[in-house]
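Removed: one protein chain of the complex. Kept in place: all other protein chains.
Chain IDs A, B and C follow the sequence of writing; residue 1 opens each chain.
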Amino acid sequence: MVKVLLFARLQEEAGTDSLTVPQSDMSVAELKQWLEKEYGLTSLSNTMTAINENYTDDSALLSEGDTVALIPPVSGG
Amino acid sequence: MVKVLLFARLQEEAGTDSLTVPQSDMSVAELKQWLEKEYGLTSLSNTMTAINENYTDDSALLSEGDTVALIPPVSGG
Amino acid sequence: MTEKKRFLITEEPISTEDVIQKVIRRECGAVTTFMGTVREFTQGKQTIRLEYHAYKSMAEKMLAEIDKEVSNKWPGVTTAITHRVGTLEITETAVVIAVSSPHRKAAYEANEYIIERIKQIVPIWKKEYWEDGTTWVGDQLEKVPYPEGAPQKGAHHG
Partner (left out) sequence: MTEKKRFLITEEPISTEDVIQKVIRRECGAVTTFMGTVREFTQGKQTIRLEYHAYKSMAEKMLAEIDKEVSNKWPGVTTAITHRVGTLEITETAVVIAVSSPHRKAAYEANEYIIERIKQIVPIWKKEYWEDGTTWVGDQLEKVPYPEGAPQKGAHHG
């Protein structure tokens, strides 16, 4: 099981700020594909990812209990 | 007659913050020479000058009623 | 407690003075601050208000990461950064960056570096409310997914 946090546009697309994904045996890229299919999220290839608050990349493998944040282009400041 | 304003080191050297010079028929350079002689002021060649609050140079001629400020290297900020 | 955090995401209005006080030290001769304020017009288009969202815990962590980068590049510099979230009206302050340094050059350079890095790696999002709709700023552009210097898996941040 992994927890997925959604922000900004993605939060609005999904209608929620977090999701629980029952399995964890996958890469970030696979998770993104699954979310695009299941939740209709778009442009995930253009989205940064953090695992447990550390930036990572699409090849990273998830572990049970991870918190994955999908981070659209930031615009603070 | 011109009024001479002194600041910082020059004020301490002269023991006053202003002087009145009875004549005005001279250049800034001549005024500086006169002040060095009469008041023992030093390093006036290294001192900026303003007439009536506008920077000027040693060749400028004074006029009756001018206020001349002798401005040692500034160090604000 | 919260007031003393040098890297803070808050829903409250920001006191610039409070942020400055966090960096004042006897060995400093220069303090620079940057305030990002809500501008009414951007390329002729009127903003009604802004909304900032953050991934709060990670955002504070990334601000602390930026501080580490700054300390490496400009030793002797101290920084404090507060970013506000929620709804902001025109002229309100979204972010305050304060940098103190013995000498002024580093205080200017480090401050500008920090705002650039915030715009690259800190998970905060700005939603513009226009008269005719809303925009998530940044998201509508084609951007490189990982800006230069975003920490990579296996780097010292991992």
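General observations
Rule of thumb we're sticking to: contacts are C-beta pairs under 8 Å (C-beta built on N, C-alpha and C of every residue); 3 or more make two chains touch, one makes a residue touch a chain.
Because the structure is predicted, anything quoted here is derived from the model rather than measured.
Within the whole complex, touches from the chain that is not shown fall on B, C.
Touch with the chain that is not drawn comes from one residue among C:F7, C:F34, C:Y55 or C:W74, which is C:F34. Subunit C meets the missing chain through residues 16-17, 20, 24-42, 90-91, 100, 102, 104, 107-108, 111-112, 115.
Subunit B residues in contact with the hidden partner, per the touch definition given at the top, are 5, 7-9, 11, 43, 45-48, 50-51, 53-57, 59-60, 69, 71-77.
By our rule, only the chains that are shown with their structure count from here on.
Chain centres here are Cα averages; for subunit A and subunit B they lie 73 Å apart. Averaging Cα coordinates per chain places subunit B and subunit C 50 Å apart. Chain geometry summary: the mean Cα position of subunit A and that of subunit C are 24 Å apart. Residue positions of subunit C in touch with at least two other chains are not found.
Residue positions of subunit B touching 2 or more other chains: there are none.
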